[in-house]
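Of the protein chains in this complex, all but one are displayed in their positions.
Right, subunit A next:
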Amino acid sequence: MTSSAMPPAAPAPNPASSLEVPPTGPVTAPLATPAATQAAPGTPMIAIDNVSKWYGDFQVLTNCTTATRKGEVVVVCGPSGSGKSTLIKCVNALEPFQKGQITVDGTQVANRKTNLPKLRSRVGMVFQHFELFPHLTITDNLSLAQRKVLGRGKDEAVAKGLALLERVGLKAHAHKFPGQLSGGQQQRVAIARALAMNPIVMLFDEPTSALDPEMVGEVLDVMVELAREGMTMMVVTHEMGFARKVANRVIFMDKGEIVEDAHKEDFFGSPRSERAQQFLSRILSH
């Protein structure tokens, strides 16, 4: 039960060269411009250490331990209700946990002294249902937190937002409202909104599962590009194509436990647990 929870020794280095990125228009600045971090490449950026969480009597997470190194892409999968969302929400303290420890770039998430808004501003998060702010234009969606949290001036924030919007191919939509965009477009804006804060890591909670199938690709493309630029990412998804393409490791969760935490090749080659095998055969058969 508790075995195989340790991450493998060394992550495969990401192909970080942006030359490999298929050009999506005029070559401009990279998507990711993470703020300075404490961690050197290869050291844990997100360390989840023996975390347990309960909702009342119901235990959602049981002794979860894993680490995501700088520049690493970790895909989290598992059946519905297995605690995937809960686990990544613990990383930026959207959910409290009762036992264990999580550190992000050396900062303890559950420490009372931690400035949570500051920590969260360095951890980008993308949600299943986009969660753009419907009453604000795309430009304002992109600049609100830059201004209120990072204290950037209006011009700087807008410029940063527009640059990212251009990178995700939506510059022409800057003046529109979220409700006027398709799901795929909204999700790309949501990714740009998170990137505008210069996050040092990005969390994704099923970013494509609310999308019509024909829009999944455009969102995954942006994520692949981000991964190739060396962004540290934890991605809850059932898109195994994405996992195959860019993940370093795959974590399989079931009933609140990390059942498997393996190198991509090992995971797809020969997942050790029966539950993971069943799960894989079910989602790959679609």
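Everything below uses one rule, namely that contacts are C-beta pairs under 8 Å (C-beta built on N, C-alpha and C of every residue); 3 or more make two chains touch, one makes a residue touch a chain; residues count from 1.
Note that contacts and distances are computed from a predicted model.
The UniProt record for the undisplayed chain lists the protein name "Amino acid ABC transporter permease", from the options "Amino acid ABC transporter permease", "Succinate dehydrogenase subunit C", "Cytochrome bd-type oxidase subunit I" or "2-oxoglutarate ferredoxin oxidoreductase subunit alpha". The residue from A:110, A:144, A:224 or A:280 that touches the chain not shown here is A:144.
For the chain missing from the display, the contacting residue among A:44, A:161 or A:178 is A:178, taking the whole complex into account.
Only one of A:121, A:208, A:232 or A:248 touches the absent chain when the whole complex is considered: A:121.
Residues of subunit A in contact with the chain left out of this view: 89, 92, 94, 117-125, 127-129, 131-135, 144-145, 148-150, 176-181, 193-194, 197.
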